[in-house]
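Okay, here's the structure, questions in a sec.
For this depiction, one protein chain was excluded, whereas all remaining protein chains were kept in their positions.
Let's look at subunit A:
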Amino acid sequence: MTGWTPGRRGFLAGMLATGLAPRATWADAGAPAFLGAAADAAGGYALCGIGSALDIAFRIPLPGRGHAAATHPDRPLAVAFARRPGAFALVIDCAAGREVARLSAPEGRHFYGHGAFSSDGRWLYTTENVYDAGRGQIGVWDAEGGFARADEFDSGGVGPHDIRRLPGRETLVVANGGIETHPASGRAKLNIPFMRPNLSYIEDGQVIETIEPAPEHHKNSIRHLAVAGDGRVAFGAQWQGAAAQAPLVGFHTRGQAIEMAEPPADALRAMRDYVGSIAFSPDGAQVVATSPRGGVVQVYDARARRLSGALPLRDVSGVAASGGALVVSSGTGLLRRLDDGAERAAEGLRWDNHLVAL
């Protein structure tokens, strides 16, 4: 998907929506619990609001295949990113059902598909690749100023993918996947033998803590993050070495070492070296990791860091907890609540990569 093009109209509409119109809230968008991007049967793409009863609260067309979305804390705004390496992201007013602004990555950068808002919703942070330099960067956009580019700073590593804000703070945590890519080589991974992923914490544009996997796991690309209410971070990795040689689910608390969950060999192999998404359960006691390649959901006890259960589910990738519900989504169109097993097959939709909690 490369066809998202910027437009002046969207920018002007954005000014109107953010500056002059009375402020809508997520309740005006049907109070969804989750957002998910999807492909439909007609070859189109959409961003959907999903209720905790697995109902579709709204469905807004997207111009191409989506990845993740960043959601504004108060206003019903979602920033939908294209799949990497995308140069554009759309700011969508989910109450009005229309695009209100577009972000264009500055010259020489592209988005990785994830973003996060500051706690007051003023600033949007996006993970970006400064590809000629092979450097990871966080872009800052002003949500009160029509989403104009406001600032940028180093992500603390190569290939930043997911980004989250720690609860109750402005600290950002970034999964620097470590893999260098360049649009001139498509999606080819250019530095696998030398890659060094890390987890970086950033405050006021400065990296304040960086932690890497153990040296023998330097090919474990840290990509997706979940944050518990008390600030514990869980991450899902994608292993780039010989099959099933490294655990894929890790935990970190500021100032401490990375702790990997060590599942039994067959459970590790079942994940096919690939975690698609990761989420804490609403009470923070468990962590759920999905693998679309393995077609399996794994549940870990977050304290003991032990595998506590698994569920085979074809092409499962999205997982998020919201409104007391823990839901997974799959490329087959299925939504499933893990707490009571309730399911809904969304007619003709294929859920893409991530579910985003509101």
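Note that in this section contacts are C-beta pairs under 8 Å (C-beta built on N, C-alpha and C of every residue); 3 or more make two chains touch, one makes a residue touch a chain; residues count from 1.
The rule is short, and it goes like this: contacts and distances are computed from a predicted model.
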Suppose you had to identify the omitted chain by its UniProt name; would it be "Peptidase M75", "Acyl dehydratase", "Response regulator receiver domain-containing protein" or "ABC transporter permease"? "Peptidase M75"
Absent-chain contact - pick from A:Glu152, A:Glu212 or A:Asp352: A:Asp352
Interface residues of subunit A toward the undisplayed chain are 39, 67, 83-84, 113, 134, 161, 180, 182, 184-188, 190, 192-194, 223-224, 238, 241-244, 265-266, 269, 274, 276, 281-283, 285-286, 288, 292-293, 295, 297, 299, 309-317, 326, 330-332, 338-341, 350-353
